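Only a single protein chain was left out; the remaining protein chains are all shown in position.
We call the chains A and B, going by the order they appear; numbering starts again at 1 in every chain.
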Amino acid sequence: MDNLPWIFVSALLVNNFVLTYFLGLCPFLGVSNSLETSARLGMATTFVMLVTAVCAWVLNTYVLIHAPYLRLICFIVVIASTVQFIEMLIKKLSPALFRAMGIFLPLITTNCAILGLAIFATNRGYGFWEGIVYALGAGIGFTVAMVLLAGLREESELSDVPALIKGTAMNLIIAGILSMAFMGFAGLFSAS
Amino acid sequence: MSATTRKNAAAPSSLRLVLTLAVAGLISGVAIIGIYEATLPTITTNKAHELQAAVLKVLPGVSRMQALVFRDGELLANTEPAKDEPVVYGGYDDGGTFVGYAIPGAGPGFQDTIGLLYGYAPDRNLVVGMEILESRETPGLGDKIYKDAEWVAGFEALAVEPEIVAVKKGTSAADNEIDAITGATISAKAVVRIINETHVAWQDRLPPPGAEPELVEAEDAP
Partner (left out) sequence: MKRNEAYNEFVKGIWRDNPVFVQVLGMCPMLAVTNSAINAIAMGMATFFVLVGSSFLVSSLRQWIPKQVRISCFIIIIATFVTVADYTLLALVPAVHKELGAFIPLIVANCMILGRQEAFASRYPAKLAVMDAIGMAGGFMLALFSLGAIREILGDGALFGVRLFGADFEPWVIMILPPGGFLTLGVILLFFNWFRQKKDEFLDDVAEAQRGSD
């Protein structure tokens, strides 16, 4: 249990899913043009991640020890059904939120961050609580990265940027600088 | 073309949808099990070889090894470890005499978890070798924990009591001191800390020197 803080901070800052593992780049670059949408998508992703972590733990503990080769297919099917369910729920509860997410809500299913979370947690042999904490850290880390990039992009809208760099090229370079900044978090737990 | 129009004209029954998915799942299942069965022997042998190579590396003079599972206060040879059960590897020389343990350990490093294996000779109470199994330390700096030959060689006779201490390069004097790596102090200290913590955890689990488990010949020993 004493490694829970390390798992959380590691997933949140030191090994941020977006900035060091490049997971979930599609929504990261696609939706991050407005702060509010980014925050909402980040929250939706965090929620899906938590559900995924529970699903992955159940599958790993009860199903996949008997059939390790079905891991990938099982993860995909279970995660896809969960996301579908959440999509229906959001559509019912908040049509505005549903509209704001637009095309990217179904894409959470094919969001590598979700599948990556399940696979990483399995490879590291995380138990139930470790998986939950890992998902929480990864989800919040994803949201933080999204919101940071969205904030920078909103600012850059107001400045005079040469047309040549505008768009994905600039976003990638901003992401690179953010990633460099996040490197400063390395060694947080081993420097003592 | 006619097929597409027909498909669009009448929505297929749900039975047909379920059936299609079931057939797809069945075929994919058969394909996956096929490739799994076909590759499993190679994968198992590869893994066993890799582990054996690491064990032989950290325990000089060892030619044979066996996994020892810690269960109910003793080390059991020839046992399948359950999930989360601690395992060490016993190393034996050609004559089957016990030489030392290879003990796996893991802990937070500079970037991500560092997993390592170290050789421990209980009769002399010394660490006799260290090998990094997995790490994502910074290339060019932190990765010296397995690329710097001088540092790795520093683990060939290192006292673990009271504990290993990483000191500034060129200043190691006592038996339990090792030169840290310039430019990778944090990674180096992380390795030392992992070994110290693992040693403390195993100290009371290992039987007294001289009472180590015998080498049990597995049926398919090479």
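Just so it is clear, contacts are C-beta pairs under 8 Å (C-beta built on N, C-alpha and C of every residue); 3 or more make two chains touch, one makes a residue touch a chain.
Bear in mind that the values here come from a model prediction, so they are computed numbers and not experimental data.
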From the list A:V9, A:L23, A:V48 or A:V83, which touches the chain that is not on show? A:L23
On chain B, where is the contact patch with the chain that was removed from view? 3, 7-8, 11-12, 16-17, 20-21, 24-25, 27-28, 31-32, 35-36, 39, 42-43, 46-47, 50, 138-141
Touching the missing chain, which residues of chain A? 19-26, 29, 69, 71-73, 76, 80, 107, 110-112, 114-116, 119-120, 123, 164-165, 167-173, 175-177, 179-180, 183
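In this section, only the chains that are shown with their structure count from here on.
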Between the Cα centroids of chain A and chain B the separation in whole angstrom comes to 29
For chain A, which residues are in contact with chain B within the complex? 3, 6, 10, 14-15, 65, 69-70, 73, 124, 186-187, 189-191
How about chain B: which of its residues touch chain A in the complex? 28-29, 32-33, 35-36, 83, 107-113, 138, 186-187, 189-190, 193
